[in-house]
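Below you'll find the structure I mean.
Below, a portion of the complex is reproduced, with chain positions unchanged.
Chains: A, B and C, in written order; residue numbering restarts at 1 for each.
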Amino acid sequence: MVDVGEKPATRREARATGEITMSAAALRVIRSGTVAKGDPLQTARLAGIMAAKQTAALIPLCHPLALTHVSVDLTPTRRGYRIESRVRTTGPTGVEMEALTAVSVASCVVSRRSSTCS
Amino acid sequence: MVDVGEKPATRREARATGEITMSAAALRVIRSGTVAKGDPLQTARLAGIMAAKQTAALIPLCHPLALTHVSVDLTPTRRGYRIESRVRTTGPTGVEMEALTAVSVASCVVSRRSSTCS
Amino acid sequence: MVDVGEKPATRREARATGEITMSAAALRVIRSGTVAKGDPLQTARLAGIMAAKQTAALIPLCHPLALTHVSVDLTPTRRGYRIESRVRTTGPTGVEMEALTAVSVASCVVSRRSSTCS
């Protein structure tokens, strides 16, 4: 882990975006709100936020940081969803990996909910 | 997660309390110190402290915080125990949820030890 | 941890319930669906499900179990919500603690969302 002890604690923000496409059938199920057991977009959003907080436990050389803000938003596109995360901290190093991890995990959740697996 | 980046880092403390009641038989076992494998009150205390440190991983929209102090105390009541947690941090947001999580998990441990399940 | 190695793996289910009451004002906010950033009941439901899976990491003497099902449901009462969890496994010991942990954490989430803390 790079030594960031000499760097001043400053306000930092990172954003990451991803795009997930799915079949028209899967998209219809999500958009009709008929997925059994809750809204998959809300599940993806929460999973992404929680994953951002686990970044230092998942990415071996990432520093543990006291995040001051995490948001994950999903906006519909023609063939799926655009996922955008925004992460902020006041600390000695950036939160790019936290933003990226949030998008990755949120994408996994959406793709799962649009598939047929349990 | 609410953005707390603009809030100053100040000293904060939260307390939470809970009360657990149990059968006279269960209470006798605990108070006689004859629970196989150690004192359930000490187990509950430690589990509560460790749970407070896991709050941000359990409660989706809680901020990760560098806790400076956590204590959990169990005091006997007529029909069970009163559980009190005290959590402190120097940070931009409060530790109410950490205190509540500590009490919740400590309560689970005591109720478990006073039941017959394994 | 009690030795459950001699016990056969059988299908097991546990349910736990809790009830949370809140101020009329807090209740109105939740029921009007105007909580900023998503439905607190859905958040509570997911947090409870994820917490059930963390039970062995939270409760010192609980066995790690391959849960086959977890559900958490919140139903409105006159002054708040009734929370019910249902957990199933095919294993050598019961899932009472998993059900209880799910309800405890879901309750924490609802109480948080109905409070004014961040």
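Quick notes on this structure:
Here, contacts are C-beta pairs under 8 Å (C-beta built on N, C-alpha and C of every residue); 3 or more make two chains touch, one makes a residue touch a chain.
Predicted, not measured: the structure shown is a model, and the values here were computed from it.
This structure file shows 3 copies of a single chain, while the whole complex it describes contains 6 copies.
As a working rule, only the chains that are shown with their structure count from here on.
The rotation relating subunit A to subunit B, fitted on Cα atoms, comes to 120°, given as a multiple of 5. Averaging C-alpha coordinates per chain and comparing to subunit A, the farthest chain turns out to be B.
A simple rule picks the central chain: find each chain's mean C-alpha point, then take the one closest to the mean of all protein C-alpha atoms, which gives C.
Here the spacing of subunit B and subunit C, counted between their Cα centres, is 17 Å. Chain geometry summary: the mean Cα position of subunit A and that of subunit C are 24 Å apart. Residues of subunit B found to touch two or more other chains are 2, 4, 57, 60-61, 63. Across the complex, subunit C is touched by residues 2, 4, 37, 43, 46-47, 50-51, 54, 57-63, 93-94, 96-97, 100-101, 104-105, 107-109, 111-112, 115, 117-118 of subunit B.
Within the complex formed with subunit B, the subunit A residues making contact are 11, 46, 49-50, 53-54, 64-71, 88-90. Within the complex, the subunit A residues that touch subunit C are 37-39, 42-43, 45-46, 50, 71.
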